[in-house]
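Starting off with a structure, shown below.
All protein chains but one are shown in place.
Chain lettering (A, B and C) follows the sequence in which the chains are written, and residue indices restart at 1 in each chain.
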Amino acid sequence: MLESGESIVPQGELFSSPDVEAARAFFAQKSRALIDKRMTVREAVSRFVHDGAYFASGGFGGVRISTAVLHEIVRQRKTRLGLSGHTATHDFQILVAGKCIDRCDIAYVVGLERRGLSPNARRYLESGAVRMTEWSNATLGWRYKAAAMGLPFLPARSVLGTDVFRYSAAKEMTCPFTGQKLLAIPALFPDVGVIHVHRADQYGNSQVDGIDIADHDMARACKRLIVTTERIVSTEEIRANPSRTSIPYWLVDAVCEVRYGSYPGNMPYEYYSDEDHLAEWLEVEKDEAGLQAFLDKYIFGTRDFQEYLELKGGETRMGELGEMEPLKR
Amino acid sequence: MLESGESIVPQGELFSSPDVEAARAFFAQKSRALIDKRMTVREAVSRFVHDGAYFASGGFGGVRISTAVLHEIVRQRKTRLGLSGHTATHDFQILVAGKCIDRCDIAYVVGLERRGLSPNARRYLESGAVRMTEWSNATLGWRYKAAAMGLPFLPARSVLGTDVFRYSAAKEMTCPFTGQKLLAIPALFPDVGVIHVHRADQYGNSQVDGIDIADHDMARACKRLIVTTERIVSTEEIRANPSRTSIPYWLVDAVCEVRYGSYPGNMPYEYYSDEDHLAEWLEVEKDEAGLQAFLDKYIFGTRDFQEYLELKGGETRMGELGEMEPLKR
Amino acid sequence: MSEANPRYNLMELMVCVAARQLEDGKTAVIGTGMPLAAAMLAQKTTAPNLIVMFEAGSIAPTLIKLPVSVADSYTHTGAIMHSSMDEIMESCQRGLVDYTFLGGAQIDMYGNINTSMIGTDFQHPKVRLPGSGGANDLASLCWKTLVITPHDQRRFVRRLDFLTTPGYLTGPGAREAAGLPAGGGPYKVITTLALIGFHPQSKRMQAESLHPGVSRQDVVDNTDFKMLFADPLPVTPEPTEAELRILREEVDPQGFIIGKQA
Partner (left out) sequence: MSEANPRYNLMELMVCVAARQLEDGKTAVIGTGMPLAAAMLAQKTTAPNLIVMFEAGSIAPTLIKLPVSVADSYTHTGAIMHSSMDEIMESCQRGLVDYTFLGGAQIDMYGNINTSMIGTDFQHPKVRLPGSGGANDLASLCWKTLVITPHDQRRFVRRLDFLTTPGYLTGPGAREAAGLPAGGGPYKVITTLALIGFHPQSKRMQAESLHPGVSRQDVVDNTDFKMLFADPLPVTPEPTEAELRILREEVDPQGFIIGKQA
């Protein structure tokens, strides 16, 4: 807690380097080739999500998330991941259930918004299993934006004066023009990220309907990017509506077609969240054994996301969630 | 010209304050009321473009510009304007023909891209009538972006080491994280700006088709914003496609319906540029008397943009330019 | 504390009181739950042109139902613009957003909020909470922060375990001294007991009205710090029949926020 007149010295750990020269060197050699990048989720996770990597999840926790990739990370028992906890709700819950992460930049974790707190995520963080550094939704998002802009840092005006600042890896700086105090936040270049989109072509050109959240910047900040998509479309369909494109193909390493891929999360214009199943998650998490049985059934006991969907009611249930979606076309 | 090992000290004049606290105070009191802002171009210019103000023009010089407002500024003999010369081509040519500006942040002026240089704009700048500070397209655009983000400055990585830096009002700074040298550029909050859009409602909600150029950030940086639009549409039409909206209504002070409002510039999806008329401008500019006669005919001799369009062939000519437009719907 | 008035429950009272704090024709970034119920009620009563934005990116939607998430489809419906989190947060930073409306776990007399952790060792919290989310940013950057929260000693504390979201920090001038934008800060706290403002000079919490049936002593007993009281100290006006009808029938017919109707 803050003392009057105290000068806060941030003590949070910086889990990734904001070195833009190193990032430029990486992006220089990243292929821009026009090649078919379609693959299974299993292959994408196996090839691009390595133990120890720093991982980023697109969407907003329970809205337009890539559940298929998150499950597969657990299924492949990936370990020691770093995580950008940017509005991380159900995505966080899944990765923590798999004990996949050991460090986390925190803006919003553990909670599931109006649904309450995840008991298992709380236990895991309270156990000391995860090194934590604090941020806020804006500043963690602006860390992606700094990276996307090719800058090592950005100034900002929030967080100063609070314990979020104290446990962050931000710094205080002076504006070169106005002389005022500003927050300086370091660029965040995740090793790998995943974004679930409405449509993508085989090369990775991707379009999202509805709000972007922080995905424009996250897609550009990530060194490797997996795109999962409700539908693979032709490049002609992308070119027919170029204002909707948010991710051009040369940013993308893998394209996986996963219908209902945000389930049990909401996919605006497609299907609403399965609140019953999200409540089930919160319920089974109350004890560890129950959670393990649940994971054995839904993740370790299924070969892929498709089998999980079948367990959850398949097309029938998905149809119901489509009916519940207010933007359904 | 640069000497080896020389440390450049920028000497450009800063024509506007990057004080974000003052900008916040302005934006705090700017009305968010849902009121009908439709008015004539004459009224909009009369109410919002004051002698001595710092002015910004959207679009890209000869593409999606608000010719009607630019003409009206000349017609009302506005004087001592400051100008953000961000890819300023035909817009620059018009304002200089009216001798409206006396200071300019320069990224690109005088030229009309592949069409050549404006003789009159050259004469005017060579005469010393305009105080000049140098920037580049990216850094002047990022100055809007700093303002749009509510920041007094942004870091950047171009311009350093050149005479653009020497004659800019940028500074050199050190990255608080990497220790590397960076450029620091001050936020630019124009007093008033104009953007020509494809559709807007009576309140100012505006949508642009095709590329944005720097208009998203410029719209947010300007303290006052005039929108001219090809068509006034209902708010329902705006709400039917919210991903196309780039300017929400509370940023806008005036909405003017001006069909063919970018003429003789190109309006993507609507009409192509009138290259004959743009060539005529370059031709008449060769001598001052010729230019004055031309201005007397087209600007001072017309009551409004509609009369100018009639002089240039009216609907017939506009139809031809529509035919020449490759994106015409 | 007397029995609840049978015409309405405490949640309904709080939402109605909250709604009245939102002026028409202003901009607001609103979180889910009671803040959003209040904003929807305001739009349907005294502030039809209140501009609601969600931190995930939706701008001025036509709200048809309470969303579960600040990003979900019910934030998208009939919006003027579908944007992104940086667009929203930068609008706040630029000074374009009048209100934000937050919940809270712990709050102190300067309106500082803790939603990060309970305990003394940051890396080994007794209770880990979600963290800032957008709350720190919104309370730093918007002009007026509203908070809605139950009122008890566990929440209204002398000393936060963790200062997540800035109120007036350590007192007058502290926000500006820390580098936060000038002129912002907590505006009102709506609790189960009272409508609370902040003393103009000291920036300390000052109860402005007590809810029907609530005494000064009730507030004192449920507050771990010294609460100031305005003078005079009226009774909070009760919800009107119109407010209650709209709240129950249009804003929250499923009772997510105000509870199921009998």
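For this structure, a couple of remarks:
What we mean here is this: a residue touches a chain if its C-beta (ideal position, glycine included) is under 8 Å from a C-beta of that chain, and two chains touch if they have at least 3 such contacts.
Note that the coordinates shown come from a computational prediction; the quantities given were computed from them, not determined experimentally.
The chain we do not see here touches A, B in the full complex. For the options B:E126, B:D296 or B:E310, the residue in contact with the chain missing from this view is B:E126.
Summarising the interface, subunit B meets the missing chain with residues 1-5, 59-64, 85, 87, 89, 106-111, 113-115, 117, 121-122, 125-126, 128, 131-132, 134-139, 141-142, 145, 156-164, 167, 172, 180-183, 210-217, 266, 268-269, 272-273, 275, 325-327. Subunit A meets the missing chain through residues 20-21, 23-28, 30-34, 147-151, 205, 220, 235, 238-239, 242-243, 245-246, 248-251.
What we mean here is this: only the chains that are shown with their structure count from here on.
For the remaining chains after leaving out subunit B, touch-based grouping gives one piece. The largest tally of C-beta contacts between two chains is found for A-C.
Averaging Cα atoms per chain gives one point for each, and the point farthest from that of subunit C is the centre of B. With centres set at the average Cα position, the gap from subunit A to subunit B is 38 Å.
Our note on geometry: subunit B versus subunit C, Cα centroid distance of 41 Å, whole angstroms. Separating the CA-averaged centres of subunit A and subunit C is a span of 28 Å.
The residues of subunit A that reach two or more other chains are 156-157, 180, 182, 210, listed in rising order. Each of the following residues of subunit C touches two or more other chains: 58, 76, 82, 86, 92-93, 141, 181.
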